[in-house]
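Take a look at the following structure, please.
In this view, the complex is presented without one of its protein chains, the others remaining in place.
Every chain is named by a letter (A, B and C) in the order it is written, and numbering of its residues begins at 1.
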Amino acid sequence: MRTIRRALLALLLVAASAFVVACGDDDDGGATTAGGSTSAATDAATETGQTGGTLTGYYTSSPDYMDPALTYTVEGWNAQWVVYTPLLTYRHTEGAEGAELIPGLAEDLPEISEDGLTYKLKLRDGLKFSDGTPVKASDFEHTIKRVLNLESGGSAFYLPIVGAEEYLKAGKPKGDIEGIETDDETGEITIRLKERVGSFDYALAMNFAGLVPSDTPFRNMTRNPPPGVGPYKITRSVPNRGFTLEKVPEFADYGIDGVPTGHLDTIDITIVKNQQRQTDDVINNKVDYLIDPPPADRLREVQDKAKGRFEPYVTNSTYYVFMNTREKPFDDERVRQAVNYAIDKRAMQRIFGGLLAPSCNFLPPGMKGYEKIEPCPYGDPTAEPDVEKARQLIQEAGAEGASVTVWGNDEDPSKPVTEYVADVMSQIGLNAKPRIVEASVYFQTIGNQKTKAQAGFANWFQDFPHPANFMFLINGASIQETNNQNFGNVDDPEINDLIDGADANPDLDEAAPDYAKADRLAVERAYVAPYGNRQLTKLVSDRVVWDSVIAHPVYEVDFSLLQLK
Amino acid sequence: MARFVVRRLVGMVLVLFAVSVLTFLIFNVIPNGDPAVRMAGKNSTPAQIEQIRKEWHFDESLPQQYLFMMKQIFTGKLVSYSDQTNVWEQIRMGLPRTFALGIGAAILWMTLGILLGLYSAVKAGRISDRVLTVLALIGISMPVFWVGALMNYYLGYKLEWFPNGGYVEISEGGIGEWLYHLILPWTALAILFIGVYSRILRSNILDTINDDYVRTARAKGISERRVMTRHVLRNSLIPIVTLWGLDFGLVIAGGAVLTESVFDLQGVGQYFAEAIGRLDVPPVMAVTLLGAVFIVVLNTVVDIVYAVLDPRIRLG
Amino acid sequence: MSEPILEIDHLQVEFRTDEGVVHAVDDVSLTLAAGEVLAIVGESGSGKTVTAMSLLGLNRSPNATFRGSARYRGTQLLTASEDELRAIRGAEMAMIFQDPMTSLNPVQRIGDQIAEQILAHEKLTKAEVRDRVVELMDRVGIPRAAERARAYPHEFSGGMRQRVMIALALSCSPSVLIADEPTTALDVTIQAQILERLKELKDETGTAIILVTHDLGVVADIADRIAVMYGGRIVEEGTVDEIFYDPQHPYTWGLLGSITRVDRDRGERLPSIAGLPPSLLAPPEGCHFRARCPHEFERCGQGPPLEDRGAGHPDRCWLTVEQKRARRVVDDGEIGLAAKVAVEASPEGLVDRRETPPGAPSRVAGDAGAAEDARVAEEDR
Partner (left out) sequence: MASTDSAATDFSDDLPAELAAEERRAPAGTGPWRIALRRLRRNKVALAFGVLFLALVAVSLAAPIWAEEVAHTTPYQNRIADTITIDGEERNIVEFDGVPIGPTWHGEYFLGADRNGRDVMVRLLYGGRNSLLIGIGASIITMVLATLLGLLSGYFGGWLDWVISRCFDVMWAFPVILLGVALGVSLNISGITIGPLELESGSLWIPTVIIGIAYVVYLARPIRGQVLALREKEFVEAARAQGMGPWRIMLTELLPNLASTLLVFFPLIVANAILLEAALSFLGAGVQPPEPSWGLMISEGIEFLTSAPHLTIAPGIMLVLTVLALNIFGEGVRDALDPRAKIRLEH
């Protein structure tokens, strides 16, 4: 299951430093198109495409929930973005533009008070849920209540609201969230925060905040998803089997700028665990769309057989080896450098089946604040590593023969990466052994200080196109006892200061150089050993208009834009 | 008979209790991470985790936790820790597939096992018998996931004779598609058993053929075919039939985990395998218990059938 | 005596095994007249059962070789096709087996097992068959026959099962009944009942019987003629009286000596024949009984043919009739294998023989044998 990075929280907490972040990562999550992708925006494909038709698709794993309050996986968001439109939403485009907030069900972007604590919004007129129920302002409060009361993974994003914590603790669904005032007559919504959270508007754009009617029960509605406001509605949802989305024609009447009204009549998604079969079927045009890339085993064939409907794209992600600065031998910078010198990024690329862009930076290239570190202190990422130098450094540090357990999980490609890293460490003089644990407990395990994980596999996918989203991973302030995301316990005052300063700066352009500097310092001081950025793929059948296939930075392929020939 | 059933039922309850406690202990005594933390997600707050712990009774003592889980199992309210889907619902969805796989394979292995075993016994010592013997032993020696994967690859992917895994409901694709998708899984699962059964039947027949009553039958002047079917086969099959019941129970109860996973049939076995990959205890618990029920019930049924088939056996 | 209905001529049966060729039956010739009772007597391994089975082709197999001939009313049994044999089995020649405990199919009702044979040979309705079965069971003395026909073999005692076997054998009124040790597995009292029943039935139906047994005692009452077999050969053949009162072969003496007799004192040891029967894999040259025979002398190294040496019936022993008659008396007119004196004279020799594998006599045994030879030779002079 692909769980989305929890990094958004970090962004939210830029101003609320008292709050401690807890973010983790599985494997490849929400992807952003950063690389040069050809497809243009919304209206690109009208000339060749038709309106209507049924698109079939395969997911490898079921969305965790078909309930906007609960779902926190790429699958869930991919499916539900077009069903539950929040008050605010993202522009439906590829690349950086896709990260831009636009009004969704709200008439306009929020009006934020001087002190940054009060957010005022107004609901559009005449909106109806897909079952015909008119949308009321109070539905918003109900929506947030469900997120909190159901202990959704997204609750933390709404805890800054006044009274939210009390509501959560009381555990009574009927209770009131003091900080949310709604007026069903005028459609006005006022949200008060206990503390300043500069990017609270992003929380309002999240899928969690996709509006549901006030009579939606306080329980997991996966079997019978509630109606929403969006171009599609869920007409079938069977966990672990699949679901169906059908077009809501009325949505076009609302005329919400920037939110497409959809071309397809029906989207039919089936859960097929066997990725070989997925690949066969899409190559043979038996199915139109795959959310996951084909297995590495088949890439060559796919490239050959699916010309013009297959394309890898670089995501805003970073893959790195964490090294615990609190544990021997990685408390010694030379040892960490040695690892950086020794890791062969070309080898990593091959382990990823080619779907990895080798990199020296910790920040991904699609991110503001990314400045390519050149020359890379550890040699060209695309060239042979300097193993001799690494051995020498280990000797200098007197770390020869030091025992190291390299942690990884059993999901692809973590396992082979971990085995490779352990072998590399052994080659340069350490005594390293891999240790593979179940993916479901992996981050919990290495994020527990008691584990004293020395080194291991780590990666990060953005849910949010903001460098803070990545940099908190190496910020000393994010270290915690359990659920730690700063696996290496990186705590360099200079880097901390740079990140904190940049995070506080509302002007991202202005803060970008500081992020770049922190990035460079982290690499030079070898706090982490980044090796590249993950590539994902777009792969559809011949029936699909290629230009309508876009990869949104947060939600991946946008169903509301897809079109059949 | 009634006493026998009652006694078996009591025994079954005890066995199931023990199985459930054992399963529960495996996951709760051996440290394997905090389910509350897993459920809360990666950006949860301590308060939230606490809340989950309370709601899911993780803060209680082990016996209480056990009781809570059993209560949920028996009230049908058991939900998965990882996605909160109702476990029974998921099992109900998977069961027809597991049964389709198990029953089909069982019929296949029984039929072929009998045919090959009989043929082998009749031709005992000849070349054809020896070839069959070797084939049977090779069948017994092959891991099902390996054969399954190779079959899937060569017959499904390369030659495209069969679909590359997957299950099609009869209601969706009709009986033809359903069969077409199940042929490879049936074969893969049955191979092992065909080997075992044909070997056992062969040796049973060779034992029986020397039994005195077979000689008696021959001395009656009845046809050789009748001697073979009415006397030799009939008696040789009794142990096979009982074995069949037991094996069928084992297959339904988890023996099909690998086959289901390799062919992506999404039956109960695969559900189990995935749940265990997520350390999701409720499904594991439910499937294990269900499997145990199956085994115990089929054991009882087999004992009854045995008593019917062989009048010498008394239920006790 | 009427025309023979069964003629066995120079029958030889061999089995190929992993160990070598087993010469189970070696040159056996016998005849059986209608209504006659012929007993074949011998230890286990003497070939008597193989002979009986060969008649019905029950021991045919790729590894078995049959030579000679066995003719039943013109049908050559040894070469008959399975179909021909099937028509004879049960209908013309029926067989009763040694162990009634295992000779019935445990999972088939008694009545059905009998009915199966009837139906194999006669076209009858179900009801007719049922009546016949009940009548047969009744006739062999099974009480409540109609009800018992529905029972399974395990619900019957051994004696009752043997009655079932007899009923089964008689169900098609065969001309020849082969009874292979029909009483061996039974209690002594039951034995008598079964034999009695067989005799009555024989008298009623006029069926000829071949009674195969290791116990001479059981044949005295019922048999007309007796063939004594040893090591795959017939060593002596004659009427009951001839065998009992004028036995010619030392082996027969031994058998007679080991008959259970009511008039013998309790506690007195039953004499038995020392040593093991010969290996059929590599039968010794000459007389097969040689190794165990206290009367052995050098001529025994070449096979004595089966011929009448003046006693009025044929046997296979080189000794003269006079020698035989003199040596067979061991005690108060009792017939036995060796005179008491001889046994006492060389007890070690006998003990040693007992432990010596057949065909490989040890030095001691050889010496004892040599001593015996010398003694016999001297007497001959």
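Quick note on the criterion: a residue touches a chain if its C-beta (ideal position, glycine included) is under 8 Å from a C-beta of that chain, and two chains touch if they have at least 3 such contacts.
Everything quoted here is computed from the prediction, not taken from an experiment.
**Student:** In the complete assembly, which of A:169, A:223, A:415 or A:543 touches the absent chain?
**Tutor:** Answering carefully, the residue with contact to the hidden chain is A:415.
**Student:** Just name the one of A:118, A:270 or A:426 that touches the chain not displayed here.
**Tutor:** A:426
**Student:** May I ask which residue of A:287, A:335 or A:351 touches the chain that does not appear here?
**Tutor:** For the chain that is not drawn, the touching residue is A:351.
**Student:** Of C:19, C:83, C:307 or C:322, which residue touches the hidden chain?
**Tutor:** C:19
**Student:** Across the whole complex, list the residues on chain A that are touched by the chain not included here.
**Tutor:** Touch set of chain A with respect to the missing chain: 276, 295-301, 344, 346-347, 349-354, 384, 410, 412, 415-416, 418-420, 422-424, 426-427, 433-438, 441, 445.
**Student:** In the complete complex, the non-displayed chain touches which residues of chain B?
**Tutor:** The list for chain B reads 11, 14-16, 18-19, 22-23, 26-27, 30-33, 124-125, 127, 130-131, 133-134, 137-138, 140-143, 145-146, 149-150, 153, 157, 192, 196, 200, 202-203, 206-207, 209-210, 212, 239, 243, 250, 253-255, 257-258, 272-273, 276-277, 279, 284, 287-288, 291-292, 295-296, 299.
The rule we apply is simple: only the chains that are shown with their structure count from here on.
**Student:** By C-alpha centroid distance to the whole-protein centroid, which chain wins?
**Tutor:** B
**Student:** Take the average of all CA coordinates in chain B, do the same for chain C, and state the distance between these two points in whole angstrom.
**Tutor:** 54
**Student:** Which whole number of Å gives the spacing of the CA centres of chain A and chain C?
**Tutor:** 93
**Student:** For chain A and chain B, let me know how many angstrom lie between their CA-based centres, rounded off.
**Tutor:** 40
**Student:** Provide the list of chain B residues touching at least two other chains, using ranges where the numbers run on.
**Tutor:** Where chain B is concerned, no single residue meets two or more other chains.
**Student:** Quick check on the complex: what are the chain A residues that touch chain B?
**Tutor:** Chain A residues touching chain B: 1, 3, 6, 9, 20-25, 62, 64-65, 70, 72, 151, 153, 155-156, 159, 165, 168-169, 171, 220, 222-223, 238-241, 271-274, 276-277, 280, 410, 438-441, 443-445, 482-483, 485.
**Student:** Name, in rising order, each residue of chain B that touches chain C in their complex.
**Tutor:** Listed in rising order, the residues are 211-213, 215-224, 226, 230-231, 234-235, 238, 309-312.
**Student:** With touch defined as at the start, can you tell me which chain C residues reach chain B in the complex?
**Tutor:** Of all residues in chain C, those touching chain B are 56, 58, 82, 85-91, 94-95, 97-99, 102-108, 116-117, 120-121, 152, 154, 165, 168.
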